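Take this structure, written in structure tokens, and hold onto it; I'll ask about it next.
With one protein chain removed, the remaining protein chains of the complex are shown where they sit.
First chain written, first letter: the chains are A and B, and each begins at residue 1.
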Amino acid sequence: MTDLASLLERHGCRPEQLLQILIEIQARAQWVSPEAQQQVADALGLPLARVQGVIGFYAFLSDRPWGRYRVLFSDNVTDRMLGSRELLDRLCARLWVERGHVSGDGLVSVDFTSCTGLCDQGPGLLVNGHAIPRLTCERVDRIADLILAQQPLEAWPADLFDIEDNVRRADLLLGHDLALGEILRSVRAATPEAILAEIKKSGLRGRGGAGFATGLKWEACRAAPGAQRYVVCNADEGEPGTFKDRVLLTRQADLVFDGMSVCAWAIGASQGFLYLRGEYRHLLEPLNAALARRRAAGLLGRGFDIEIHLGAGAYVCGEESALIESLEGKRGVPRNRPPYPVTHGYLQRPTVVNNVETFAAAALIAHHGADAYRALGTAKSAGTKLLSVAGDCARPGIYEYPFGVTVRQVLADCHAEDAQAVQISGPSGVCIDASEFDRRIAFEDLPTAGAFTVFGPGRDLFEMARAYTDFFAHESCGFCTPCRVGTAMLKGVMDKIAGGHGAPCDLAEIEKLDKVLHQSAHCGLGHTACNPTLDTLKRFKPTYVRRLKHQDFEPAFDLDGALERARQMTGRDDVGAHLGEETVE
Amino acid sequence: MSKLKVATTSLAGCFGCHTSFLDIDERLFTLLDLVEFNRTPLTDIKHCAPSDLGLIEGGICNAENVHVLREFRRNCKVIVALGACAVTGGLPAQRNHLDLGACLTEVYLTERGMAHGLIPNDPELPLPLDKVHPLHEVVRVDYFLPGCPPSADAIWAFLTDFVAGREPRLDYGLIKYD
Partner (left out) sequence: MTEPATFLLDGVEIPFAPGQTVIQAALSAGRYIPHLCYHPEFRPHGSCKLCTVKVNGRTAASCTLPAQAGLEVESETEELNSLRRTLVQMLFAEGNHFCPSCEKSGNCVLQALGYDLKVMSAGFRHFFPDRPVDASHPDILLDFNRCVLCELCVRASSEVDGKRVFALSGRGADKHLIVNSASGLLADTDMALTDKAMEVCPVGVILKKRAGFAQPIGARRYDTRPISAQALEDAPRPLGQGHCEACEASE
């Protein structure tokens, strides 16, 4: 395998490159064979089990063949609302393959994956890692034909892969018209201290959800001891319903890179990374081209450069310390904190990790000044926020508003006045009902990483919560007991209720699980895993209650059904071979 | 004061918990001053009358277990899962990773000496469930007394607390899972 040897050499046989190497092998062969695993382990000086552990962690890597075409349907609730499950069934039927299995001839497999960030143009899917939006019966049939004809992916019609930006409202970030290099010219004329002071003064807070003060983060990193510092852009936009970073990186990549350069200037970093979620693989070439342009223009490469790392299907890597582990080529497990990345980040060195949108905003602050920035938004939430609007609305897409906009205004702008609920900031955020539509998008009221998912009058909010529960169980990294076991148990309770076996005792179990997850989970994924269920229980309780049996307790399984296997084996069907329902407690 | 009424039964268990119960030995006389037994293998009463306490040994492996458990739940104010099998499914539940059909086939049809084998299908026999379940997966359970079996002292401590109207609580050494 000289191919593999040259690949390994290109990556310098460095263990930090393990994930990137495996992603490339996966892309070539659609799996990582035992021989390849061994060769990688040997070349990198790692135990084979370490390599296998990394493959086992990331959903897009596999240690067995999944067919020459691996089709993964995005399984966000917005995809489901647009009929993704029926489309998946249609594709499976056309291909004569069962979901989750490889076709007998090894040609194709079809399955689900977590939200791929095409919610404004769903349902979406990935074929061998390449995104296809706007699925319809007609497009699914075309895909089936191409697979059956064994057309190489490069030969598939380009229109299948066209992804729209759908920018519906542009403001500061999406509307800026500065020329390439303009921002860095003004920044380099100022001292790092002055830039830092400006960022602090602007009141900029992280746009990834947590809302930590950006200036303080940069300052702490600058002050941390160490010769080598890193700037990391978190483009692992995995929160279901969020896709604004995809659009920022499509339309304003230079603004984002400017922001990273501003940060590098302020903290004294020489290396930057952009961690791009695997679902946005289609952005890799354009982004690399943008980096090359910047190097040619002298905007990179002089004391600071940026490298792009790909993710491989793991939501938890959006957590900054898990992202750093992943950048180091490991399983993306969140670290114990403290110490924090600002002092002990990439390779245990001082590191700033910020969201895509945060860097874009920082670039404009550095250029225009803090006062201009503060003029937008509210007193406590300066600037603008990009919202990823999807779900039951006529105009899904990206909306950039100054902070402080009401939910009602957004709903009016996207033509969803009849909404019954909006999920703000994805499943780890909050679900609000119509009585709360005058609340404002702002850190002091409704903080958000950007997802704004609309549920129209006919939608069943229980099913929404159940979809999000599936998501958390699928994405838990499994490190800590409460999240590993608790998210699986929560899924069990929701499935029990959905299957008609729910009882009031199950609501008590949900509360018990929420308490444990809140008190003891290792990271935000676990802390928030029960939120969609609790929010909908609080606001839309009838959707639960009408599914519950009246008695206090109900088994999770169908007792009569549990005798079916024995009936088959004995051929019995007499009265004694059945169990009726117990109705009296 | 009228005596507390107590019922007991063994479902998918081995009667070890009942044997351990009898190991309270002479304390049985004290207990009989305080409680009155109705359905239990000790009295051979076949059906459960309304009772204050139901002690149930064993998990749920077949249809008859379900009927008996439901009868207890209907008639007993308080249900106690007595012993490892009632609490966790125990030894019988170790078949849960096997397919029931494959088990029956192997035991009655393909095992050596089974040339004219037949999977028993007499309506008198209860049909097995596909999985074995602990009690709390089938009905609401009020107390759990783990152990294989719970020791006589643990059972005694539980009963004396319960009869005295105290919240049952076991000291270290009385809680055992094996």
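FYI, contacts are C-beta pairs under 8 Å (C-beta built on N, C-alpha and C of every residue); 3 or more make two chains touch, one makes a residue touch a chain.
Quick caveat, the model's predicted, so the values are computed rather than measured.
Out of B:H97, B:H116 or B:R166, which is the one that touches the chain we can't see?
B:H97
Taking the full complex into account, find the residue in A:L204, A:A467, A:C480 or A:L563 that is in contact with the omitted chain.
If we include the chain that is not displayed, A:C480 is the one touching it.
For review purposes, identify every residue of chain B that touches the missing chain, sorted by number.
81, 84, 87-91, 93-94, 96-97, 131, 134, 136-137, 141, 143-146, 148, 169-170, 172-173, 175-178
Considering the entire assembly, which residues of chain A contact the chain that has been omitted?
On the chain A side, contact with the omitted chain comes from 34, 38, 47-50, 52-53, 55-57, 314, 331, 336, 338, 473-482, 484-489, 492, 509, 512, 515-516, 519-522, 556.
By definition in this document, only the chains that are shown with their structure count from here on.
As a quick test, compute the distance in whole Å between the mean CA positions of chain A and chain B.
Each chain reduced to its C-alpha mean, chain A and chain B end up 48 Å apart.
Please name which positions on chain A make contact with chain B in the complex.
505, 552-553, 555-557, 559, 562-572, 574, 576-577, 579, 582, 584-585
Which chain B residues qualify as touching chain A in the complex?
The touching residues are 63, 66, 70, 73-74, 99-101, 104-105, 119-121, 123-124, 126-131, 133, 137-140.
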